[in-house]
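Report on the following structure.
The chains shown are only part of the set, and none of them has been moved.
Labels for the chains are A and B, by order of writing; each one numbers its residues from 1.
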Amino acid sequence: VSAESASQKKEASPEEGRHDGYETLIVTTKNNITKIMFNRPDRKNAINHQMYREIIKALEEAGKNDSTIAVITGNGDYYSSGNDLNNFTNVQPGEMEKMAKDGAVLLKEFVGHFIDFPKPLIAVVNGPAIGICVTVLALCDLVYASDRATFHSPFSQLGQSPEGCSSYLFPKIMGLAKASEMLLFNKKLTAAEACAQGLVTEVFPDSSFQKEVWARLEAYASLPKNSLAVSKQLLRGMEKEKLHAVNSRECEVLTERWLSDECVNAIVSFFQKKSKL
Amino acid sequence: VSAESASQKKEASPEEGRHDGYETLIVTTKNNITKIMFNRPDRKNAINHQMYREIIKALEEAGKNDSTIAVITGNGDYYSSGNDLNNFTNVQPGEMEKMAKDGAVLLKEFVGHFIDFPKPLIAVVNGPAIGICVTVLALCDLVYASDRATFHSPFSQLGQSPEGCSSYLFPKIMGLAKASEMLLFNKKLTAAEACAQGLVTEVFPDSSFQKEVWARLEAYASLPKNSLAVSKQLLRGMEKEKLHAVNSRECEVLTERWLSDECVNAIVSFFQKKSKL
């Protein structure tokens, strides 16, 4: 057990600046930084419906409070395995359409909060990231990654389609030739590849990741707060309307996908394989 | 003669799944993949007017048939040397304007079919690529290249101007500083450079190129077909209108170029140099 994971464990215990009212997250504010930590480590920080709603709430709080920057990270070995596929199970046949529609409403609201977030938002990717957790990285202002991190968005494997504005932002960041490999053909990127393609700002050795990154974040949090906020709004402002339109369109397409035979069969197959392990 | 070129030669013979009605292409459908192969190897797969029309027809067929993906590649040593400059010769002085106008109509339709192609379109760049064959790569979803491939768009050298939506897509993919080098100043890229700049998805050693690439393509062709098609449409959808506008504008400018002294002189000079070799 390294010094870093020891310090991470300490974060998980009650502490100064911890926000109340979260079960799937640990949210703290200290030294002008609000940290939103995914906290379902035994489920690889998969995002169930409750966790989507808690992340939305935490982003709202962090956007309004006095902190200069906000940080998203994961507790444990994973950053996050993305959408919890159990969100699809236990649905009665007659309720499939309601499930898909409600899921899309929640997803759209979730992604919308990343689009509208008013101050610098920094992802600290401590380990593997999958699906929706990869795509919304393109809506963060900085992405620091451990060299243990990987980036995987296996949409077509699951009969689904891209979300999180990735259908617009990934081609913009890395060009269609690289974006299609990830979004259509399920390519899993190493941290170094994700950095070369502009999805990640910088990669750090896992052994010094937390220490190096948090030293930087503390320095950033002491910069002029309003200057950072208006600068971020300038960079985001021109795109905001387009990003909301992309988000809506992606959620519409995904709703149809969730009700398709291709998707249902792919998810059934996923659970069958899992149960055989 | 390597195993790969032997297998390529086999492709050139009549075979299962071969589409009728093509003289300048070999078009086949097998294992959910429609392959469109440029087949004027003795002319470095230069595209004459017939070949433009046959590629348009092949894209229409591939877009409508049952295949999951479509692939474009070249027979022989070249991917394609681009627009056949013989398209400009044998034009009577009084017919220059008609030639330019007809050429622009054909080019616009050609590029338009890449913009509108409804399923994943993958370029397998087996060797040097020039001009229009380079620019429309940015309209393909994946670009796999042999390390023998080069990428050259010498528009200003020939008194011409960028087409294939490259004036919009190249700066978007690689930034203006790199795009101008290619599109204004005739820089020829190696496969590795084209990959670093996001025009190419991945480069393979020529000795294993066909084998490695086709193994991947067969895996891709077994993914959920509708999921791939709607995902591709999402990535392309937001851009489609803009791409058609860019295509129109580029064709207008190019028509003027074709009628300019700069262009006429540059093409005459090209053939004079060639005849001296």
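In this text, a contact is a pair of C-beta atoms (placed from the backbone, for glycine too) under 8 Å apart; a residue touches a chain by one contact, two chains touch by 3 or more.
Remember, it's a predicted structure, so these values are computed and weren't measured experimentally.
Asker: Looking at 2 placed copies, how big is the full complex in copies?
Answerer: Number of sequence copies in the full complex, not just those placed: 3.
Keep this in mind: only the chains that are shown with their structure count from here on.
Asker: Given a C-alpha superposition of subunit A onto subunit B, how large is the rotation in degrees, taken in steps of 5?
Answerer: That rotation is 120 degrees, given to the nearest 5.
Asker: Approximately how many whole Å separate the CA-defined centres of subunit A and subunit B?
Answerer: Each chain reduced to its C-alpha mean, subunit A and subunit B end up 37 Å apart.
Asker: Could you please specify the touching residues of subunit A with respect to subunit B in the complex?
Answerer: Touch residues, subunit A against subunit B: 155-157, 159-162, 167-168, 170-172, 174-181, 183-186, 197, 242, 245-246, 249-250, 253, 256-257, 260, 262-263, 266.
Asker: Going by the contact rule at the top, pick out the subunit B residues touching subunit A in the complex.
Answerer: Residue positions touching the partner: 120, 137-138, 140-143, 169, 172-174, 198-202, 220, 223-228, 230-232, 234-235, 237-238.
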